[in-house]
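FYI, not all chains are in this one, though none of them got moved.
Lettered A, B and C in written order, each chain numbered from 1.
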Amino acid sequence: MISAAAVRTIVLKEFQSELRTRYALNALLMFVVTTLSIVLFSVGSENVSTDVLSGILWIIIFFSSMSGLSRTFVSEEERGTTMTLQLLAPPLVVFFGKLVFNIVLLFILNVVAIGLYMLLIGGFAVKSYGIFCLTIGLGTIGLASASTLIAAIISKANTKGTLYPVLSFPIMLPLLLTVITATRRSVEGAVFSEAIGEFQVLFSYIVVMLAVSYIVFDYIWRD
Amino acid sequence: MLKIVLGIWLTIVIVVAFAFPIVPQPQQWFEYPVIPGLEEKARILFFHVPMSWTTVVAFFVSMIYGIRYLKTKNLRDDMRSVSSAGLGLMFCVLATVTGSVWAKFNWGSFWNWDPRETSIFILLLIYGAYFALRSALEDEAKRATLAAVYAIIAGVTVPFFIFVMPRIMASLHPEPIVNTEGKVHMNATMLIVFLSSLAGFTALFAWMLQLRIRLARLEQHYYQKEN
Amino acid sequence: MRDVSLRGTKLTKTYNRRNVFAQIDFEMSGTQSWAIVGRNGSGKSTLVKIIAGLLSATSGDVVLTVDGKSIRRDDQYHYIGFVSPYLQLYEEFTAHENLALFSRLRGGSLDADRVDALLRRITLHQRKDDLVRTFSSGMKQRLKYAFALLHEPPVLILDEPTTNLDAEGIELVYDIIAEQRTRGIAIIASNDKEDTERCDALIDLNAARTPDSRRPA
């Protein structure tokens, strides 16, 4: 049984800690800015297909999530506070606390990234905003739930930083491919019904991920 | 005993696979029909598909033993899980290599992101991730647990690929023979050989797995003798 | 006062095929205080972690019973207070923020008075708004006691209770232990004779060790 109050407390703690240390936020923004400008530079003048553009957008987001979200559990592990948390709250409270925090964090990140992206890259003009927003929303949640779970796993491993993309990419690929397609559709100005398939995939992906997390997190969290 | 039977079985499959001619309208029982776009090259079907099939099987076997480990906390199950994954990785590489060699002759390039090539490549990535994770964990119990967990996570994402892939990229692959509409391009002979090859490879996998498990167990005993 | 009992049966812990200890049994109940002793590397911390549910034993199990019904592992945290050198609080927060967080997580809401009382008791009240990062080893150790006592746990587990503490701090610890014995079970794992001599019962891990396990000495 999970107490909502406890979950909220965890989320708040994460935010407070984040504001104190600015660890994730900085890393996130740095990656976004850096990659964006590199992409900008390399794509430069020529006009690339919307395919590639929406692809690049999500790659940026994926990598930024790597530098930011991947640390949620790692930081606890490194500071040795995992044990403290285990003594304070049941596993699932911790998980959902972290999850919610990650979703919010990633959402902020996405808004920034996409804002800059649209601002800076001319070729990338969204036509059907309904699809676009829904894609961002579902994509964020999906990405966050997957990364939270993977982050929990790598926190126990030796090679944390490098391991994250290695583990998460195959898991997130179906998600990425789907959001990329959906994004492309929104740029090409498709009508909602065309993108319904993608949304079904995204939705079921989220459900499955959460279900699995619910079952396996206990094994990861406890030594 | 088992291995002798298996040996004979696979030999027959191989011989038959190459010996029987491929003709436009098969009359005799020993003739294969022409599959458009494959012609003579169709013969690799008998090896290439079973391999990729075994890859998938191996992965799920590994996952199931993983789940069993989480239940029993018995390191033996983890050992089985790893052994299966190891074999899976091998078959995966074989399928990819045979596939790409084949691709070279059929499509002119070793690699083009065909859905099935992509899907097997992802399996390759998953196997790689699985072993990368294992090598990053020292404590046996922890390693076993997390590997199992990862196998499960990867397992549940596989169905998504099956659904997602076709939607986003056109396949160069010939009209699937084991396809959804269930229409079969093979005549009886071809199907029989194909299926017996499939069975043969699966049996081969089972045998090798059991070998590896025995080996691992011996190593363990040796280790325990050590200290 | 709640009636608690803690039973360990055939506890064995093995790391990569090397036994730390094997087949340990104990039955703690009522208002006893237990000492866990043994030389360095004998397995005190390991055993204590297993009892607290922070580590799973290789075989055997620990059952915590409160008021007649046995507690699921997921809920154990609710009945256990734990202090040890390898336990870390949030260094980027102040002493007060830490305790406030814990109090919220435990009770659902902040119990300001209790937090305040505890801060005074561990004599960190003037420093309550300084970051834990800036605390001295002893001050951190004191704060851990506040962490452990916040929810008045029926089971209090102390690993090396007096490390880093000055005379005054050690007195405080002995008070806490004495007080705990009126509330429930106190488990003390320590290398320091003084810490453990007052206890009612004792688990000696030097004795419990199985021959196949190597020892530092």
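In this text, a residue touches a chain if its C-beta (ideal position, glycine included) is under 8 Å from a C-beta of that chain, and two chains touch if they have at least 3 such contacts.
Given the structure is predicted, the values throughout are model-derived calculations rather than measurements.
Student: If every kind of chain is shown just once, what is the true count of each in the whole complex?
Tutor: Copy numbers over the entire complex come out as A x2, B x1, C x2.
Everything that follows uses one rule, which is that only the chains that are shown with their structure count from here on.
Student: Using only Cα atoms to place each chain's centre, name the chain farthest from chain A.
Tutor: Of all the other chains, the one whose centre lies farthest from chain A is C.
Student: Select, from A-B and B-C, the pair of chains that is joined by more C-beta pairs in contact.
Tutor: Between the chain pairs A-B and B-C, A-B carries more contacts.
Student: Could you grab the centroid distance between chain A and chain C? Build each centroid from C-alpha atoms only and quote it in angstrom.
Tutor: 37
Student: When the C-alpha atoms of chain A and chain B are each averaged to a single point, how far apart are the two points in Å?
Tutor: Inter-chain centre distance comes to 32 Å.
Student: Hey, how far is the Cα centre of chain B from the one of chain C, in Å?
Tutor: Centres of chain B and chain C (C-alpha means) sit 51 Å apart.
Student: At which residue positions does chain C touch at least two other chains?
Tutor: Residues 56 of chain C each touch two or more of the other chains.
Student: Provide the list of chain B residues touching at least two other chains, using ranges where the numbers run on.
Tutor: Those would be 138.
Student: Spell out the part of chain C that touches chain A in their complex, as residue ranges.
Tutor: Residues of chain C touching chain A: 52-56, 74-75, 77, 80, 82, 86-93, 97, 101-102, 104-106, 108-109, 147.
Student: Chain A touches which residues of chain B in the complex?
Tutor: Residues 70, 122, 125-126, 128-129, 132-133, 136-138, 142, 145-146, 148-150, 152-154, 156-157, 160-161, 163-164, 167-168 of chain B touch chain A in their complex.
Student: Any idea which chain B residues touch chain C in the complex?
Tutor: 73, 138-141, 223-224, 227
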